[in-house]
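The complex appears here minus one protein chain, its other protein chains still in place.
Then we have chain A:
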Amino acid sequence: MSLLELEVRQRLGDFSLELDLAIEEPGVTALFGPSGSGKTSLLRLLAGLDRPEQGRIRLNGEALVDTARRTWVPAHRRRLGVVFQEARLFPHYRVRGNLTYGMPRHLAGRFEAVVELLGIEPLLARYPATLSGGEARRVAIGRALLSDPCMLLMDEPLTGLDGARKAELLRYIQRLAGEVEVPILYVSHEPAELLEIADTLVLMEAGRVLAQGELDALLQRCDLSEALGGFDAAMRLEARVEDHDTAYGLTHLRLDDGQPLSVPTLQAEPGQRVRLRVPVRDVALALSPSAELSYRNQLAAVIDQAWAPPGDPTTMELRLRLGEQMLRARLTRHAFDQLGLVEGQHVTALIRSVAFARREL
């Protein structure tokens, strides 16, 4: 049985929403697409804040909406915790009052744990107006979590925060995803966030679901490259920590196929597996390894697929195989032709060391 099944049709002015999606796995599902692709509309339909013209939504096998049978479960009975883009805290309640607003009695024992998980203990007696953006989001997440939801919906929770606050809140969300059993639907249009947080992906474009499935599988599809962020897109690599080089501030890693890799120091123990983010823009290609380049990470790879995006005569999308793992690169068609690259060819992938970001496994 699917966690969530949704099949709806709705017209919003001259924009129409035609969605058909199913979420099977618990964990974090990212709902990804450009602004205006219908992500927030989908969230509102799901939360019961809007009615679809036609369609049905089932959560854990229970029908929330079925227009054919006139089924309609109102928002307050859906048990979906929503974290809105703006925190939407109640200004006349203190943080504690906000957190307990939707908390059923049997969850009172979880209060301390959630407060601790989100690091909001010092804020409990304050009013929302005195909180910073990041603090308010954390309280909003706690509030939704304490309402005992079957699923947590997060609508671009990092919007409007500066870089450092973004990273901090993302860490809290990652921690939360690891510790609570509530599945999370995470709406975003930032490729970087996607890789940091998602296990599965629903890719949206112009009110339609373009693709859905496991994130890593979708990331490997050249035809989805543009929708996944184009030049901002990234891939994930998994590796094992070998040792740290304190003199240069580097951590040496080893990929599954045995190739070495160095990145700026990671807070991880030798032997630990880490997940790395490699933006497409930080991958270049050479025909052979060379000591005369400043790129320190030179990985032997095979061109698995070369794909010319229709309608774009200037670029080539490449998928590179490194053992079992995949990497993607984006070249100009000019460079591709001049190097005489073909599918199946052995090449060297040049990766700038600084391009790595990590997510613990």
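Methods note: a residue touches a chain if its C-beta (ideal position, glycine included) is under 8 Å from a C-beta of that chain, and two chains touch if they have at least 3 such contacts; residues count from 1.
In the analysis below, contacts and distances are computed from a predicted model.
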(Q) Since a chain is absent, check the UniProt entry for it and pick the matching name: "Sulfur carrier protein TusA", "Carbohydrate ABC transporter membrane protein 1 (CUT1 family)", "Molybdenum transport system permease" or "Response regulator". (A) "Molybdenum transport system permease"
Q) Which one touches the absent chain: A:L80, A:V114, A:L169 or A:L253? A) A:L80
Q. Out of A:G33, A:G55 or A:P128, which is the one that touches the chain we can't see?
A. A:P128
Q. Residue-wise, where is chain A in contact with the chain that is not depicted?
A. 47-49, 74-82, 84, 86, 88, 90-92, 101-102, 104, 126-130, 143-144, 147
